[in-house]
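Report on the structure given below.
Entry: chain A
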Amino acid sequence: MAGIVKMALAGEGGQGVQSVAEIITDAAYAEGKEALYIPNFGVEQRGGVSIAFVQIAAEENIGSPKFTKGDIVIALSDRAVRRTGQYVDENTVFIYDSSLEGIEDDLPTLAKRVLSIPAMEVSKNELHPRVFNIVIMGAAIGATGVISIEQAKKSIEAKLGYKFEQNPELRELNFKALEKGAALVSGVLYN
Partner candidate 1 sequence: MEVVQPVMPQSWRIESKPHKFCPGCGHGSVLKALGEVIDELKIQDRVIFGCDIGCSLLAWDFFNLDIIQTHHGRTTPVITGIKRARPELIGVAYMGDGGGYAIGSQHLVNAATRNEQVFVLLANNTNYGMTGGQMAPTTLPGQKTETCPYGRDVKETGNPTLGPEMVAAIASEGAYVARGTVANYRQLKKFVKKAMENQLAGNGFSFVEALAGCPTNWRTNAEKTWAFIEQKMPEYFKVGELKIPAGIKEG
Partner candidate 2 sequence: MTNDIKPVSGEKKVFMTGNEVVAWAALAAGVDIMYGYPITPQNEIMHYWTRMVPKFNKKFLQTEDELSAGFATLGGVLSGKKAFTATAGPGNILMQEPFSMAEMMRIPAVLVVQQRGGPSTATVIYSQQEVTMTCYGGNGEGLRIVYSTAGNQDLYDYTIKAFNTAWKYRFPTFVLGDGYQAKMRESLTIYNPEERGIDLVPATPMVGAPGTPGIHREPNHLRNTYNTEEELFQVIREMVTEYNLIAAEIVECDAQRCEDAEIVLISHGVVSRACLAAVSRLRELGIKAGYFRPITLRPFPETQLRQLAKNAKRLLVVESAEGQLAKLIMQSIYGLTIPMENYFRPGLGITAEEVVSQVENLLVVY
């Protein structure tokens, strides 16, 4: 992985965007990489568009906490699609969930690739709606290769382990979600 990988994840408050970003950056840090994550939201405690800016580098110092254009931009709601257009240029891979409606005119036209992935569908039909954000996390990792799946699993365990203790099936569910998400986009972007 060369240089700094810049990832923006956006969704509605409550979709788990910040948790995903936190786990990815924790995992990158655990792997000895440089990582910087900053959340971005409005004044409301609940609701509103939630964006996470993640930067991961093998060694380089990370400069400003935000970036103008991302390598990967992932949008999970229609509002998020509109909000994140500004972070897309001809080098960006733009990923959105295929369940979103009415966003055809808002999709970026300049991006390197625009991908729709059935993350919500997969969660609902094969896993559980609540691990939707973990599927997305898998997609983000699959698209960038910023961290290994093994480390991602360790970091999920570190953050959500207390829930798994009460309910061990959740662990399998989350790990499956991760792998599923990665499979949905693997091979899109090599670093």
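Just so we're on the same page, a contact is a pair of C-beta atoms (placed from the backbone, for glycine too) under 8 Å apart; a residue touches a chain by one contact, two chains touch by 3 or more; residues count from 1.
The candidate set was assembled so that all candidates are chains of the complex that A comes from, given by their letters.
Nothing here was measured: the structure is a model prediction, and the numbers come from that model.
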Chain touching chain A (counting every copy) in this complex, out of 1 or 2: 2
Candidate 2 partner contacts - residues on chain A that touch it in the complex: 22, 25-26, 29, 34-40, 42-43, 61-69
